Each structure stands twice: as structure tokens, then as C-alpha cells.
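Here's a structure for you.
Note that one protein chain of the assembly has been removed; the remaining protein chains are unaltered in position.
Letters A and B mark the chains as written, and numbering starts fresh at 1 in each.
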Amino acid sequence: MAILTLTTDYGTADHHVASVKGAVYKQLPDARIVDISHSVSPFDIAEAAFQLRQCYAHFAKGTVHLIGVNAQFSENAPHRIAEYDGHFFIAADAGVFSLIFDREPDAVFDINLPSDSDILTFPVLHILVNAACHLMRGGTPEVISKHVDSIHVAQRLRPLLEEDAIRGHVIYVDRFGNLVTDIMNTLFKEVRKERDFTIQLRTGKTRISKISTHYNEVAEGERVALFNTNGNLEIAINKGAPGNGGGASQLFGLRKGDLILIIFHGRTHRQNDFS
Amino acid sequence: MAILTLTTDYGTADHHVASVKGAVYKQLPDARIVDISHSVSPFDIAEAAFQLRQCYAHFAKGTVHLIGVNAQFSENAPHRIAEYDGHFFIAADAGVFSLIFDREPDAVFDINLPSDSDILTFPVLHILVNAACHLMRGGTPEVISKHVDSIHVAQRLRPLLEEDAIRGHVIYVDRFGNLVTDIMNTLFKEVRKERDFTIQLRTGKTRISKISTHYNEVAEGERVALFNTNGNLEIAINKGAPGNGGGASQLFGLRKGDLILIIFHGRTHRQNDFS
Partner (left out) sequence: MAILTLTTDYGTADHHVASVKGAVYKQLPDARIVDISHSVSPFDIAEAAFQLRQCYAHFAKGTVHLIGVNAQFSENAPHRIAEYDGHFFIAADAGVFSLIFDREPDAVFDINLPSDSDILTFPVLHILVNAACHLMRGGTPEVISKHVDSIHVAQRLRPLLEEDAIRGHVIYVDRFGNLVTDIMNTLFKEVRKERDFTIQLRTGKTRISKISTHYNEVAEGERVALFNTNGNLEIAINKGAPGNGGGASQLFGLRKGDLILIIFHGRTHRQNDFS
């Protein structure tokens, strides 16, 4: 049976996550449920999307990913199933799918299951759980939902490309204060073309000119730039973290949304250095 | 095999929850364990009871609910099993069962299993886990415990009823700052008798005259009153939460224990409006 993952803004102190799990196990006693995160900032679909982008591919094909963020009834956010890369994603679609996927999903469906409760304040529990269980059992989306043509597209920051520069952004600060950026290794390689480069933080006060392959390539307390397992450029302090000398976010004063500039140094210019 | 749920005040940073799970899996490698909450305020059986009340019914009949709050040896809090609504609840009974149930339980038992350790500081691990595993295997309470006549009854705030008013209370503030009250939809309907009404917060400074069926019936940032999936009246700010414009608790300055007044407007009075 397929695995179910849960990504919500419910927190873990309250009973909501347990209610959802109870409802799943009531239908599928042998289900396997994995918590992605229940600490998504309230109503923040971009943050939910970020967490799923970073980890969904580590799950087997066929996994059902249920997103319980901003899932209340809303005309502008229909309850949908999206198939992408062999995985199923279930959410109220106000744009969250577009923030997870790199391209159009393989198929999209409007869920048309009735609520199993008269009370309509918890549609994840009374509608989306039933859609998830149907898919986990191996049912096809068509039985419980109607094919539609496209998803809602939410705007997101994307890196700006120039011939000699990438202007990216901090998109997440993790528990260690590491700065995760929207600059992917594929993009970096494509633009770089074997040129030297400088990563500038805070308009150049802090510079890094090397991509490391792991944190311990630099000494403890030193800045390091590397690509994380999902391919995002990450700026970190080796062994730094809040409470442990400070992480990169704290030491460089950088937060979500802030600019990360990479400047590439042209070959022509460098050859002229010797002229 | 029956599911086991855990509701404790152990937190998730420390090893205690894992110790309990390890001990369960040692006996029952195929057990299924669901965390309700481990963030119950230390020793707060009312809060543990609240979390279980809100979610236990979403689990299948036969589920075993183990409560690890204030479970230390105490003459006034015998280790007990209570059967209620087809579910088993295990706790040290200083009144916690009476705070979960709406009526007398179907049966109550004093557990008389010996501790499996000489050290008596963790009876949940060394006694209650063994009771839970016995029930999960399908064993009957009588084998490990002795039938008793009643549970301890803890006092709790209840709504005060007048002919034209309900005086209820905030009984929980969730992660979103939503105010969950002890006014149930069944009570509300019974007292209302199709009359108009006004919900008054903070002696009438804030009023709501409508029950919504879901949050998005009001604009973002607006106050909304609705019944949650368990039937409790809830006062919320649509899309509000701490860090997101403020939730109802913050904006109205209301906390656990505070009064929520509903005034019903008599038909006679309204008909006189036209006289």
C-alpha cells in the first residue's frame, strides 16, 4: 500500500494531526503515514511547498502527499489531486502545486467527494483524507475527481540571470541558520561555464569564491557554500548554529527573501590581467 | 491489532516517549502507535483530556488511549482502565476520565499488574504499557484488573444556562489563536430555539451575530464564529494567527478560562420593533 505523507501548519501540540491519522487508520489499518512537517508557518503555502520540494523525491513512486495548509473551502482554492513525477499531491489549490513542481503536472483533478460530516470547518479530515485513502488503496483519481486542464500558478521569486551574474534569493533558513537559496546547481553550471566566481552576501561585504562538496572542507566557524542534496545552493557556517556560535543567518544578518549575488569573472578579463 | 494512542506531558525533546514506544514494540512488534500530543502542559490533566475529547472518536473502536500525565503512584489516583464508547482509556485516575467523558463510562477497572521494574518512578513504562499491550492483543480488562464502580470526578467549568443566555468559557487556545469554547452545537441549538443571538466577547466590546459554516465565509482578517468538527463553538480570525496579523486570542485579549457570552433575543421583543 502507498505511503501517506502529511505537511501541515497544525503544530504538534494540538490534536488535529492525530485526528487525521485516526481517520486514515480507521479506513486503512495497515497504512503507513510519515510526517513531513507540522510546523509550517500558519497559512504559508510557499513554506509547505518548500518542505515538500526538498524531500518528496526520497519517497517511493506512488506516495500520496497530503497538504493541510490553507485547505479551507474557498472558491479560489478547489480541492485537487495533482500527479507529478509518479507521486500524488492533494491540496486546496491556491497555487501550492505550482510552487512544488518545476513544470506542469502530468494530470490534475478536481475532487468531487462529498464531506463525510455536516461540519465544514475541517475539510482535510472529512474530504481530503478520503481522497488520500482512495489513492493509497490503488484507486484511480478519475473515480473520485474530475480531470481539469491546469493548476493555479502562484508567483514566486526566481533567480534573475545576467550574462555575468545570478541574482538569487534566500528561500529558507533551517534550524542551523543555513541559508538555502533558489540557485540550483544545474543553473549555476549552465551560467558559470567554467568561469571563476564570487558569491556576494550583503552587497559584497562577505564573499565566497568556492563551492565545497561538504561542510568540513572548511574549518569550524568558517563560511562555506555548497549544494544541498536537492541541488539548492546553500550558505552555511561549518558547525555554526544558533546557540553554537551562530549560524549563517545570524552572522551575516540575512533572512528569507534576501538577495544572494553570484558574479562570474569573464575569461577575457582575466587573460588581460597579464597584458 | 488495536491502535495505541499516546497523550503525555513528556515533550518530544526527551527520550521518555521513545522508551514507551520501544517497550510496546518489544512486546508487539506489529503495533501501531499514534501520538496525540506530547506537549500537554506539565501535570495538566484537563489539557490532556481536552486533546483526547477532540480526537478520540476519529479512531476506530477498540483503540487503546494511554495518558501519560500525572501518572505517578498516588493513593488518590489509582491506575485504571475505563471503557467508553467502544474505546479503552488508561490513566492514573485523579479525575482525568471524567474530563474526557460526557457520561459515566461503560466500565472501570483498577489495574493490578505488578511493576516490571524495581524502580517506581516511571509507572507508565513499567505498568501501564503492559496493560495497554494486553488490551491491544485483544485481552479483556478482567484478566489484569479488578472491576470498580466509579471513576473520580474532577470539577470542570461548564456553560451556565439562562433562559436568554449561555455563559460559556474559552477552554483552549490553539496554534492559530482560535478560541475553542465549552459551548457545544447541541446545547446552542437547544437553547436558541431559532432566535437571533449575539456572541459577546469582552463584555460586549466585540460582537458576532452569526454562526458560519466555514472560515472563508468572512473576509480575511475578519472575526468568525463556527462549530469545530467536535461540535465546540470556536471564535477565530479568518487567516489570522500569531505572526500572521494575530489570532483571535491576541486580537481580543482572551485566554483560557475567559467568559464567552451568548445573548438570545426574544421573538416578542423583535415583533415589538414594528409596533
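Heads up, the rule we're going with is that contacts are C-beta pairs under 8 Å (C-beta built on N, C-alpha and C of every residue); 3 or more make two chains touch, one makes a residue touch a chain.
Note that this is a predicted model, so its numbers are computed, not measured.
Asker: Which residue among A:A18, A:I36 or A:I151 touches the omitted chain?
Answerer: Once the missing chain is taken into account, the touching residue is A:I36.
Asker: Among B:H126, B:R175 or B:R223, which one touches the chain that has been omitted from the display?
Answerer: From the options B:H126, B:R175 or B:R223, the contact with the absent chain belongs to B:H126.
Asker: For subunit A, which residues reach the chain that was dropped from this view?
Answerer: Per the touch rule, subunit A residues meeting the hidden chain are 3, 5, 12, 32, 34-39, 51-52, 54-56, 58-60, 63, 174-176, 185, 213-216, 226-229, 231, 234, 239, 241-244.
Asker: Name every residue on subunit B in touch with the hidden partner chain.
Answerer: Residues of subunit B in touch with the missing chain: 9-23, 25-26, 29, 41-43, 70, 72-74, 117, 119-123, 125-126.
Basically, only the chains that are shown with their structure count from here on.
Asker: Between subunit A and subunit B, tell me the centre distance in angstrom, where each centre is the average of that chain's C-alpha atoms.
Answerer: The mean C-alpha positions of subunit A and subunit B differ by 33 Å.
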